[in-house]
Each structure stands twice: as structure tokens, then as C-alpha cells.
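What you see is the complex with one protein chain gone and the rest in place.
For reference, chains read A and B in written order, and residue numbers begin at 1 within each chain.
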Amino acid sequence: MAKKFSQEHEWIELEDGIATVGITDYAQQSLGDIVYVELPEVGKKLTKDGDAAVVESVKAASDVYAPLDGEIVEVNEDLDDNPALVNEAPETDGWFFRMTLTDESQLDELMDEAAYNDFVEGL
Amino acid sequence: MTFTTHTGNRGLVLEEKLIFEQGQAGRTGVDLPEPKGTKSRLGGLDRDSDVGLPGLSEPQVVRHFTRLSQKNFGIDSGFFPLGSCTMKHNPRINEKVARLPGLSDLHPMQPESTVQGALELMDQCAHWLLVLTGMPAVAMSPAAGAQGELCGMMAIRAALDARGENRRRVLVPESAHGTNPATAAACGFTVDSIPATEDGRVDLAAFEAKLGDDVAGIMLTNPNTCGLFERDVRKIADLVHEAGGYFYCDGANFNAIVGRVRPADLGIDAMHINLHKTFSTPHGGGGPGSGPVVFSDALAPFAPIPYVVRTENGFRLVETADENDGTKPFGRLKGFHGQMGMFIRALAYMKSHGSDGLRQASGDAVLNANYLLARLKDKLSVAYPGYCMHEALFDDGFLKDTGVSTLDLAKAIIDEGFHPMTMYFPLVVHGALLVEPTETETKESIDEFCDSVLHLVGKAQSGDAEFFKNAPYLTPRRRLDETAAARKPVLRWKPETA
Partner (left out) sequence: MRYLPLTSADRASMLETIGASSVEELYSDVPDGALLDAPVDLPSHLGEMQVERDMMALAAKNTGASSVPSFLGAGAYRHHVPATVDYVIQRGEFLTAYTPYQPEIAQGTLQYLFEFQTQVASITGMDVANASMWDGATSCAEAVLMACRATRRKKAVLSGGVHPHYREVTETYCQYSDTEVAGRDGNPEQQATVEELDDLIDDQTACVVVQYPDVFGRVQDHTKLAEVCHAKGALLVVVFTEAVAFGAIKSPGSFGADIVCGEGQSIGNALNYGGPYVGLFATTQKLVRQMPGRLCGETVDQDGKRGFVLTLSTREQHIRREKATSNICTNSGLCSLAFTVHMSLLGEDGYRRLATLNHENACKAADALDAVPGVTVVNDSFFNEFTVKLSKPAAEVVETLVAKNVLGGVPLSRLYPNRSDLDNYLLVAVTETNTDDDIAALADALKEALA
């Protein structure tokens, strides 16, 4: 499935019922050098727009909200040792977590890439 | 000319290794008697491994710390206009009297009869604070400003609990210091942010609209973090009281008004006083501070233990809640009785100035800040119109399109021999520069600073961004890589593993 995007600058990619979530290239550029990512525990239940993770630069800590309802099944442990992955490859190796979805139809509320690019343009 | 030396030292700028890299086994900086070899009674838990401390002689230790000190900038070194921190001169008489054996060599658990002078000193210090604020009660024990806030907000929480009310929302202006929301959260309150008006003060209409029967109170800094007096402070106090809430005043900026305005006359219920700001106790590289809190009659019964009372038979230290005297302390904030060492220094300072001198000091602090504002306002961009109190606030509008940031300018100011102003605080002003000269600076030093800043601003505006990006050039260390430090934190020395 093609990537979807949230207004909170997350990308979501669904494969076999599991969504992979990360922050967009635009987000990592605005945050600057990422020094730490606080990831949720596997098994944590997420509610759309609720707290999911925290991404930290030297002078700022930003909450990452859950783009959808669901449950965490895996987190990117590589980020523990190498948070710079979020800067280097935000939309591939720098993914944050994988989750199951309670309601796949929530994906329809998110933007496709073209719409997200327009959204970022307008900021 | 530039060249590298063999040692890496540059004349008086000396490189200095960590003590752990200098030590030798068998060396020590103390001469202690030989132990007698008594059989130990340590419950079988005698230490059986090395601690890992280096051995240095006394001259090595003296030299080490002397060299380290030379890499530091203090008020004694030069102009230190760090806004909101009140970096005023720290008189040495304060240090001298704090070391009198009759004051420094007192154990906190000595019987009251052997510490009457100490209790009297605490009582005197409290008396000065009460008269200067016009308030009826004071808790002396908070360890620092942030703990003073905790003390004030816990008293509010206790008072609400005593009223049987479940108010949990605290209003905090968006310009507030970060400790305010952190403190409110620690007391179980939720924080509701109040916007500012275009002239840098609380938006009264927005504030009024937020009031309700779930509001516990407001935390307001006055003079505020933008260096401005809140004109509507009495109206704010009346409104919050009418709504059934309390008024916590952050007294971080008391230095601007001490001896001229009594916070009691503004309708406050609680206020902490940073003795290390207003009353000249040393900042010490980040403490120790001291944050006594004055209370209104409404909150006084909830003040924490311990406290000093005067009786017919001398001074007494109350360390336990007494149900019979009408008090309902919310608890205890620290071990023992408070930052006695700071009370001594603050009292020496207050006695030195007297009521006349304190009034002169606040006036001169405000005069110095307004003079600095007047000297810089045409070339820098003033954040808000009108007179300021003890500190002047600018935004980074004057650096627009220069490619130079507030941080870059500050780093260039370091090369000029000054400590920079506070940067990027308050958060409500873009690229904020908050400059607080304090009353202990001469007109000459303020002029020299202003001339230097104007020179640098001209340089920035003439397109020399590269120069600023790489500043400072002349310091013991140049810009440090904070990203690397945070990504892979190295928080202690460790021996090299072979």
C-alpha cells in the first residue's frame, strides 16, 4: 500500500495488516539533529492522537502522537544506539514502531503523499 | 601570530587533565593518623574492593582547581547581564560572617538552648522578608526558588483540600519560567496557559474567560519574565479571589521592586524569594540557592514545618505539627531547617543596605536597565514598548536577513569579554535577548557593553555572518558539540580498558 501521512508529520505504511510508523523528512528537518527517541513498549494500546513516542533534539522534546488506534507489536531498537537514523533515513531505516490497527478505515482520514506535500507547502 | 605549543597550553590559558588522569597510587592530599587495626563491627560488609579514586597531593589539588577556575566567567570577572538571574555583586562580608564558627559550626540537631543565636538569626531574616513584602507569614525552609514554588503551590493545594474543594486547574502565563508548569504538575494540578497581550502582559480578557470553579489559582511572575510590571496585577488578584482561587506570585524578579512595592499591597497569597538573586547570596556555579516563601493569612496555617517561634523563654524550633496551635502544615520539604548559610549571607546583605539602601538598589537596577534599553533601542528591536523594570527584552528582528542568530551574536559577545544575556527566554518572544545589568554595575561598564553590542550588530548587518557562525574564537574551548554529547552520553570518567 502507498504511504499515508498525518498532519502531525507522521508517515504510515500498511503491509499485511501491520502499519509501520515514522516521522517525515519535513519533520526531521524542522527538529534538527535527533539525539534520542523514546519508544513505546510492545503491547501498548494506542489511541488515535494519544501519546505514542517522544523525539528529542538537543533543545527540544516533541511528542509523537498515534496516527491511528491500535497496538504496538514492534519498535525500532536500532534507534537506541543510533538516533541519527531518523535524520539520515526518516522514511525508511528510521521508522519508529509497528502497530496493528483496530479500524483500518481510519487510514482513509490520512493524506496521500501529494496531499501531504501540498499541506507542507502551505505551512 | 598563531602556532601550536608542545603542551597545548597557550600562555596563561592552561590545559588541565581530569584528576583521574593525574593520580598516582600511594599519593594523598591529607595526613591522617595510622589506624590501629581494631576489629571491625561492620556486619561483615567490610569493603573488599577499590573505590577507584585517584591519589593527588595537596599542591596538585590546589593547582588543578585554580586552573579550572581560570576557565570560568563569574561576576567577579566581568559584566554578567544574564536576564532573570540577577547576577549582582556578591559582597565578601557575607562570606566572612557565614564562616564564623558560632554560625557555621552548628549541628542542626543541637539542643535549642545551644543555638539561640541561630534561631534569632532565622527570625531576624524572616522579619526583614516580612516587612519588605508586607506579608504576615513566611516559610524559611525551601532550598531554592523551585522548591519555594513547590512550597507555595502545596500550601494552595492543602488550603483547597481543607475547604473540601477539588479545584485542579492552574492558570500560568505562556511567558512563565519552566519551573512554574513543572511545579504545578508536581502538585497534581493541570496547567492552563494564558496568552499575552501585544504589550507583553497578561491578556486580562483571556484570563477572565478562563476563570471558573475548577480554578485553583494563578501563578504569575511580577515583574514578569519580559521585564515588565503587570499593570493589572490588582485586578488579576481580585478576579482570581472572586473566583475562589489563590494568587501565587513568582518572586524571581523581586529585585526590581524591593523596598518600593510590597507584594502584599498587590493582593498576593504566596511568593517565593530567591535569596541568591535579590539578596546577593552567591550563585556558586548553580547553587546552593534558598527560596523562602511569604504567605497571606489564608495560606499561613498550611506552611511546612519546621519554623521558628519566639516565646517568653527564648526562641523555639517547631519541628512537629501541633494540633493545638491552629496550624495544619502540609508537610516537610527538606531535611533539617533550611539553608542557614544563605540566611546568614542574606541578612548581612540586608543589614548592609538597610531599608534606605535596598530602595536605592532597586531604583538603580531599574535605572540601569532602562539606560541600557535607551542606548540599544534604535539599533536592536525592542520586544515591547515603554519603560522596562530591571531587565530589557529584545527580539531578533534586528538580525533578520543577516544570517546571524541570537546564539551567534551571544557567542561573539563572549569574545568581547562579557557574559552574554539570557537567550531564547521568554519563549513568547522570537529569538529573545533578555539583558539584566543589575544595580551593582557602573554606567561605564554598561556603556562599554552597549558600545560593543552596537559594534557587533553593525558587523552582523553588514553581512559578515561567517564571522559570527564560528564565534567564539578566544575562549578556552570553542563551540561544543552538544548533539554528540546527547546522542552518546559520557557522564563519567572511566579507566581505559587495555
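Everything that follows uses one rule, which is that a contact is a pair of C-beta atoms (placed from the backbone, for glycine too) under 8 Å apart; a residue touches a chain by one contact, two chains touch by 3 or more.
The structure presented is a predicted model; accordingly, all values stated were derived computationally and were not measured.
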Can you pull out the displayed chains that the omitted chain is in contact with? A, B
For the chain that's not shown, point to the residue among B:213, B:265 or B:451 touching it. B:265
Residue of B:241, B:351 or B:459 in touch with the missing chain, whole complex considered: B:351
Sole contact to the chain not displayed, among B:175, B:221 or B:290: B:290
Considering the whole complex, not just the chains shown, which residues of chain A touch the missing one? 35-36, 38, 56-61
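Following the convention adopted for this analysis, only the chains that are shown with their structure count from here on.
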I'd like the Å distance between the centres of chain A and chain B, where a centre is the mean of that chain's Cα atoms. 38
Per the touch rule, the chain B residues reaching chain A in their complex are 482-483, 486-487
Complex contact set, residues of chain A against chain B: 33, 35-36, 56-58, 83-84
